[in-house]
Structures are given as structure tokens and as C-alpha cells.
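Report on one structure; see the data block that follows.
Of the protein chains in this complex, all but one are displayed in their positions.
Note that the chains take the letters A, B and C in the order they are written out, and that residue 1 is the start of every chain.
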Amino acid sequence: MSSSFGNLFRITTFGESHGAGIGVIVDGVPSGMEISLADIQKELDRRRPGQSLMTTKRKEDDQVEILSGTFEDKTTGAPIAMLIRNRDADSSKYDKIKHLHRPGHADFTYHHKYALRDHRGGGRSSGRETACRVAAGAIALKFLESKGIFIKAATTQIQDVEAKQWLEDEIENNPVRTADPDVAEAMAERVKSAMAEGDSVGGVVECRIYGCPVGLGEPLYDKLDAMLAKAMFSIGTVRGLTFGNGFESASLKGSENNDAMDESGFLSNRCGGVLGGLSNGMPIVMQMAIKATASIARYQKTQSVEGETSELRVEGRHDPCICPRAVPVVEAMAALTIADAYLLACTQDPHLLSGNT
Amino acid sequence: MSSSFGNLFRITTFGESHGAGIGVIVDGVPSGMEISLADIQKELDRRRPGQSLMTTKRKEDDQVEILSGTFEDKTTGAPIAMLIRNRDADSSKYDKIKHLHRPGHADFTYHHKYALRDHRGGGRSSGRETACRVAAGAIALKFLESKGIFIKAATTQIQDVEAKQWLEDEIENNPVRTADPDVAEAMAERVKSAMAEGDSVGGVVECRIYGCPVGLGEPLYDKLDAMLAKAMFSIGTVRGLTFGNGFESASLKGSENNDAMDESGFLSNRCGGVLGGLSNGMPIVMQMAIKATASIARYQKTQSVEGETSELRVEGRHDPCICPRAVPVVEAMAALTIADAYLLACTQDPHLLSGNT
Amino acid sequence: MSSSFGNLFRITTFGESHGAGIGVIVDGVPSGMEISLADIQKELDRRRPGQSLMTTKRKEDDQVEILSGTFEDKTTGAPIAMLIRNRDADSSKYDKIKHLHRPGHADFTYHHKYALRDHRGGGRSSGRETACRVAAGAIALKFLESKGIFIKAATTQIQDVEAKQWLEDEIENNPVRTADPDVAEAMAERVKSAMAEGDSVGGVVECRIYGCPVGLGEPLYDKLDAMLAKAMFSIGTVRGLTFGNGFESASLKGSENNDAMDESGFLSNRCGGVLGGLSNGMPIVMQMAIKATASIARYQKTQSVEGETSELRVEGRHDPCICPRAVPVVEAMAALTIADAYLLACTQDPHLLSGNT
Partner (left out) sequence: MSSSFGNLFRITTFGESHGAGIGVIVDGVPSGMEISLADIQKELDRRRPGQSLMTTKRKEDDQVEILSGTFEDKTTGAPIAMLIRNRDADSSKYDKIKHLHRPGHADFTYHHKYALRDHRGGGRSSGRETACRVAAGAIALKFLESKGIFIKAATTQIQDVEAKQWLEDEIENNPVRTADPDVAEAMAERVKSAMAEGDSVGGVVECRIYGCPVGLGEPLYDKLDAMLAKAMFSIGTVRGLTFGNGFESASLKGSENNDAMDESGFLSNRCGGVLGGLSNGMPIVMQMAIKATASIARYQKTQSVEGETSELRVEGRHDPCICPRAVPVVEAMAALTIADAYLLACTQDPHLLSGNT
């Protein structure tokens, strides 16, 4: 139940941070779609550690192997399995603190749920598993691209620095992955400053989905925003989510918040592209609050597995701000969700898959 | 797919605003649990229209009939079906505007997805269906109560008026269902003022869940916060959701955001009771942004089903602010989610159901 | 989990034999399909009790009410709920034996699983619930008809009398619903003879599905034959199932069992229309062994709920042979399965729904 995501376009993942490797099976991909190893590796490279001073120094090249489901670089309709071996797992730092629950981590809760835990690097609860989401997401992105759907995420806030512009071509040009080049340096300074203190910082990531046909989402309980919400909160660091004008809507009147229309279509996009749980043809716009990385090199009070008061300092190698690496993960989870909603919608509208919308 | 919610504790609903009636099947309820019609009617009465000046004047007494699944006031393990007949459906107001897409409503998107639509009162997309959630939620609340789990929601903001206190005993004492009696009147004024203008207002609802054992939630994709997020965004008026300190976490450092522990347990609850996707034993705290009711008695620009520019004024009978009636709906969806997570967790921890935690 | 069947074309049922009523929600039906109350009632009338001397004398006219999901006699894409009230429930006969487990019934197993049981008429485990399957199946049959798919079942054996012909037009012309008019009378004699002894008899029902496009079924675990097998064994009286030449295949060589082809297609249909788990375009042919009705008016040894040896004679009103009434139930379950497989296949082949195969 827990290791699968999606209904028809469906992933199942496995693997721990310091085990043999991590991987994913992507099921439900229509046959005949072109997909190459490079398509997938490209997205993984955007997520992998060690890209810049701002990310963990763990050296994983995250080389992916496709084990099944493609033949002569085309999908066959069979499940696509991908494997990424762990290379640079250094468990020594974790052995010293294996009896202590790291604050902000899943140690305490996993310990109580499963009694037994692979403590090395967080085991199953490690952010390392997001590589599987990105690998699978690359296939979903490819599928959506063929339907004219595109997804872009970017960092829009780090600590107190907020982006004022959305220039998509700039996102990959700065290490914090913001779409506003004017604040990129200030954002980077916040990260470096936290790093210098052995601390970390949080931020906001925004995601935009373009080109969705009208009608994706399945009322009443698989509304498109509900499906996306589940996807976003399945990412460990997401603490808040809004669509469109989000929490601002709480302060507005109906006359200020409704999106009026005329013959040309919607005159505003306050709803963020989802109306009545279905895509309305406008860009889907989501903002996610991303908490600061829990692992910090400062002393924190905690509890031991025996229930005693203790103190620990997490050494290891950690990202001082996870936003830049969260960007491809957010895109991947959005892509998997939209691909699933797309296939679900095909059972109502036969023209979707054939492209004659 | 779309009309069911939950994995093991599972509801399936049906019905349109102006059809014969609405109803729900609740499946997976353990046998031997006491449940009476009064338990369910009590919750429905909190949601039903016409409770105060602040709610729609549609007169539905929302009398529920239990069709199956109980025997001598105990659950038998069989599916529990409940039916609420529609009584005061007045479709005349809708016939006049059936060719126009009401701004902020699902008219446009349903029209494009299904080609055919029961336009009367919003049909399937009407908020009326939330009565089914509340009826089913009453059973979930009863189940959770037997496990020592309790849920309370309240309005914490209407337009610009914010609550400063959380006094649970006060919630049912004021028509806006706020837990802060000091601002109840100001909140009510905002609603009346909007109503006078033929307009509506939005707000924020907070929900607290007490008594969850440690370990509810199924990593990695049915994390408890992910399951709750899907539940909350399946409610039509929810536009934003946070857990614990939510969007504030974006501005904090790791050292400020992590919840430290000592031998007594957690020293703070910034994470809002969910850590690593699992309940951590602290109260679960969520805030939802609720948009202003889309139906307003003011002229709005819109599109007709033929694609032409038009204008409409929604007459009907509508809630000027949905927050007070959203409170029991939020509680119901939270209860259904936690009950489902509870049963899922039983497959790992046998002591949960027997109560020997 | 337990009260739903199907993935995309999905039913959820409720109700007990002697409760307020029984019903079903059919979810996933594409919008715009014509469906009338008469379409559904017609199928229910084929299943209802009291049709002939050969069926139980319980008088249920099984009048169905459509509660939702249609508008002006067309489906809207919303869930279709149907309700059948119980009228002629006489529980007095059951009160006398409520402490005894009826042999061949679910009494013993339900008693141990749920501790608590609605004993009246078998409660949830009663064959009465099959009316819900037939009502839902009528919608599936209508959907399949629009795709050129037709389903016919008939009794091919009662006790030792076997049918030698398959004349579909004859099925509704005799009370045992056999397709071989030459043995209809002999079959009826077997039933009457058992009835005279206060006993019952078993038989075989065959089902044929015509017009399936090639490729229905989802490898590897939702093979079409696996899906159909789950459907057939979900009917309480089915004890055995074969496809095509079935158990005969155990005695054959590969050269005798394979279906060869030439340019015109398959030269035989030993596989019964399913090859590699997918429909191959030939008629799908299944045979089901149907056990004799468990309720008999003869003394049988049994156990009481307290675990003591006892004896009982089931009075009530029961079918001496359930085959004739199993025929529409088998057709309904086959239709629901094929409709579900059809929608699943649409996510791979867009031409299915639009009819351009």
C-alpha cells in the first residue's frame, strides 16, 4: 500500500539510503513511447548530490540502469524497472548516533511503528529515495510532453528573501534554482550563512503546469488538487501547500475571488488552474512551504531509544537548504500525478490519448 | 474510482443537489461497535442548512435513514448504507441560468469533461454532497472515540478578523463556530456585511486531532499528512493547507524549526503532530484556507455553454460564508482519514485494534 | 475493500436479506449513455423470486429506484445509485434456528469472523444481494452493447442431465433456462423430484461473451481470465470454473490443445477466447459448477453457536435448484468484468471508447 503511488500511471519504489541500492517500477506507461537512458539521467543529474557548494558532499553519480519495459528505446507497455546502486554510503557517522532520535527526522516515529530500523542514513525514510521519484517522473514528463503538457518548478523564497519575478529560462542558471535572477545571490547568501553556522534554512518552491486539457481530475475524491496535494505532501519536507491565491483567498470576498470569464475564456487565474476539482485549461499554480533540512551540525536536545534525555550533533553530509534539489522532485511528483489523471480521464474521453482533443 | 475515499475504512457516495437524494456506503467498519441513528443525526444537524441567519435558507432537515450494516444498534461488519432524501429542492432558479457557467463553480469544467450535466443546484458538484461525508464521518468519529482519539475544528479567521484563542467549549456557542468568543461578533459582522452587499467572504478553519498513537501513516506515499491533504483538498472550498507552523517554516532555520525532545517527549509541536509522515503522538494541527462562497447575488461576467460572453447573477439560496458549516465537514474528513490510517496500521501492529497499545 | 468490485467500472453494494433494503452504487459509467429504469427492471425480473414453481416462493417484486447519476434518461458520469426495498421479509422462521449454524451456509464462518450476525435470512451473506449485481450488470450490459459486445448464459447441466445443444433463442422459453430444449423437461423433472424430497440439486451454467475486441485484460495479474474467475467465484454457489476445454486440457498434448491459425484467424477455440490473459477476439466461453442450494427441508446434523451438536431442518422458502436464477447473475458479473476491462484497455488504446477499433 505504502510504497506505490498512482492509480493507472503507477510507481512502486524500494531502497534505503545505505543499502544495496534504490529503484522504482513504473507501471501503466502506454507502449510505443520513445524513451532513452539519457532522458532519465538528465533529470537525475538535476537532483543528485554534490552539484554545488550548496548541496551535500555525498558523491553519488546516481547512474540509472533500465532493467525492463523498453525494447529498442521504445516502451512496450510492460513495467519499466530502474535501479540506482548506492556507491558512496558512509555509515560510520550513523553508528555513533544510532541509539538517538534525530530531531526533525523520522527516527522516533519509525522506531515506534516498526520496532526495528535500518538506522544508516535514515534508511527508508531518507531523502535519497526521491531519486526514484525523479527517474519515474522523467518518464511521466516525456509522456506529458507528447500531449503538450509542460511542468516548471522554481525556488521562490529562501528564509526572508522572496522572488519577485518568474523567468523560467533563468532557473537552471543559478545554484538556488530561482526564476528571479535579481535575488539569486541574496538567496545563496542565506544558505551559505546558515551553512557557516552549522545550520540550515527553509523556503518556498512554486510549481506551474502548462497545457493541461480541461477536465483532468476525478470528482469527488480524486479531485486534481486533492491528487496533487497527496503527491506534494508525500515529499518529506513539504509543510504547506496552496493553489492559486491560496491563503490570500481567506481574506477575500466572493466578488474578489471568483475568476470571471468572457468569450475568450477565464479573465484571471486566482483558482490556480483547478476549478471544482478539475483542470480548467489555465496554468496550474502551486506553492509549497519547504522546511529547513532537519540534519544540522549544532547540538540539539533529544531522546534515546531507551527514552532518556540526551543531546546530539548530526555530522554526516547534508544540504544546508533543500529547495534547489526539491525543484526536480516537485516536478517529478507533479508529472506522475498529471500523467495518472490523464490516463484516468481517457476512460471518459477517448480523444485524449489519440491527441484529437 | 472517483466516488470512493479511503483504503480499508472506505466510503462511496452518490447523489445530486436536486435529485432524489444523496447517500453513502461506509465499508470496513469493524463489527460490534455501538452506533445509533442519533449519533449520526447529531453531526448532520451541525452541517445542515438553515441553522442561523448566516447559512443558506434552503430548508433540508437532512433526516438520515440507515439502510444496512447495523443490527440491534451495533455494527455487523457489513457495509453501512445511509440515505438522505432531498426535500426542498427548488430548481426554478437554475433553469434560467442553465446555459451559463457560474464563476467559481464547476459548471465550465464539468461541461467540458462530461458533455452532459445535471445543472440543477450544481448537480453532483454541489456542496450538498458533504452531508454524506458528515454522516459517514460520524461513524468514524465513534470508532476513533473508542480508541481515545478526538477531533475538533473551528473557524480561526473570517476575512480580516483572526482568532487569538482556542477555547474548544466555545465553538458551538457562536454562529461562526470560532473557538475565540472575543472575535465571534466581529466575524459575524463581516459575514452580515457581505450578505448585505449580495457578496460572500472567505476564512480559515483549523482542525486538531488528539490522542493518535505514534505510527499512523504508511510511508512513503500514504504518509499521514499526504492522506490528510488529499482529504482536505477533496473539500471543494479548500484552497490551502498547512501542518503545524506551515508557511512560517519557510523562513526558519533548522535549529528554529526542529522539535527537540527530552525524556518527557517532544518539547514543541512545530511539525503539527506528523513527523516523517507518521503521527508522533502530539496533537495533529492543520489550517485550511477556505474560499468565499462562489455563488453571489452580484453581476459577474461569464461565458455561456455556446462560448459567448454573458453576465449572470446567482439567485438561489446560498451561504454568505461557508466556514461555520465547513467545520463539521473538516472534522468528518479528518475522522475518515484517521480511521483508515488506524486500520492500515493494524496490519503492522496487532495491539492497536485490541486497545493494548 | 470487501463490498466493492471492479477498478474503473466499479460497483459497491449494501444490504441484508431482511433489512430495510439492498442497493448498489455504480461508479465510472461514462456520461451520455442512454439508460432507463426499464432496462434495469427487465434484468431484475429475470432474477427475482417467484417466477415459476421452481423458485423460492418469497414474493419480492424487486422494484428498483434510481437515486442518482442519470438526468433525462442519460448517464451524467456521476455515480448511479439504485435501491431495492425489501417487502416480503419473514424472519420468524429464522428466529427459531438463530442459534444453529445451517450446513452449507456462511453462518459458522460469519459467526467466527464478526462475532455478531444479522441472522435473519442469512443477512449479508444471503443470495438476495445478487439482485444488486444484476441491477448494476444491466448498466454494464447496456454499455457493452454499445460496443458490440453481447453476453449469454444458460444452464447446461442439472444433476445428471446434460445439454447437448446451444440454441440461445430457447433459453428464456423454459423454466430451467437451458439452451437445449430437448433436455429442458428432464432437467425440470430432476428439480421437481428433489423438491418433493425436501432436497435440492446442483448443475452447470455456461456463459459466452461475444464481440470482445482483441486485447482486453491487463497482464500479468489482471489477466482477463483471472478477472473473470474472481467475478465468478464471488458468486456464492460457484464451486468450479473452466475456460474453453478446461479440465479436458489436462489430458491433451500441446499439438492437440493449441489453437492453430491461418490468415482467416483462429481455426479452433480450445482456449475459450482468452490467450495469454488477453481476449483474442474469439467468443469467451466459461463453465461454472453450481452447487445445490444449501437450504433443504431435511434434517441435518450441525453445531450450535455454543459449540454443541444439534440438528436442524431449514424451513423458509428456498430454490430447489439455483441454476435458472444464477444465469442472469453470471451474465451480470461477466458484464461488469468486461466493462471494467474495457475501460482499463482504453488507457492503452484510445480507439476503444470512440468506437474506431
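Side notes on the structure shown:
Methods note: contacts are C-beta pairs under 8 Å (C-beta built on N, C-alpha and C of every residue); 3 or more make two chains touch, one makes a residue touch a chain.
These figures come from a predicted structure and were not determined experimentally.
When the full complex is taken into account, the listed residue touching the unshown chain is C:Tyr114, out of C:Phe71, C:Tyr94, C:Tyr114 or C:Phe143. Here one chain is not drawn; of A:Leu83, A:Ile158, A:Ile322 or A:Ala339, the residue touching it is A:Leu83.
The hidden chain makes contact, of the residues A:Leu8, A:Ile171, A:Cys207 or A:Leu352, with A:Leu8. In the complete complex, the residue from C:Gly50, C:Pro181 or C:Pro219 that touches the missing chain is C:Pro219. Contact between chain A and the absent chain runs through residues 1-4, 7-8, 10, 12-16, 19-23, 25, 27-28, 31-32, 65-69, 71, 74-81, 83, 113-118, 123-124. Residues 1-5, 7, 13, 101, 103-110, 112-114, 124-125, 129, 157, 159-160, 194, 197, 199-204, 214-215, 218-223, 225-234, 236, 239-263, 265, 267, 271-272, 275-280, 289-296, 298, 300-303, 307-309, 344-345, 348-349 of chain C touch the missing chain (whole complex, contact as defined above). Of the residues in chain B, those that touch the hidden partner chain are 8, 28, 30-31, 77, 219, 343-344, 346-354.
One rule holds for everything that comes next: only the chains that are shown with their structure count from here on.
It takes 180 degrees of rotation, in steps of 5, to superpose the Cα atoms of chain A onto those of chain B. Centroids built from CA atoms put chain C at 38 Å from chain B.
Our note on geometry: chain A versus chain B, Cα centroid distance of 27 Å, whole angstroms. Chain centres here are Cα averages; for chain A and chain C they lie 45 Å apart. Each of residues 344, 348-349 in chain A touches at least two other chains.
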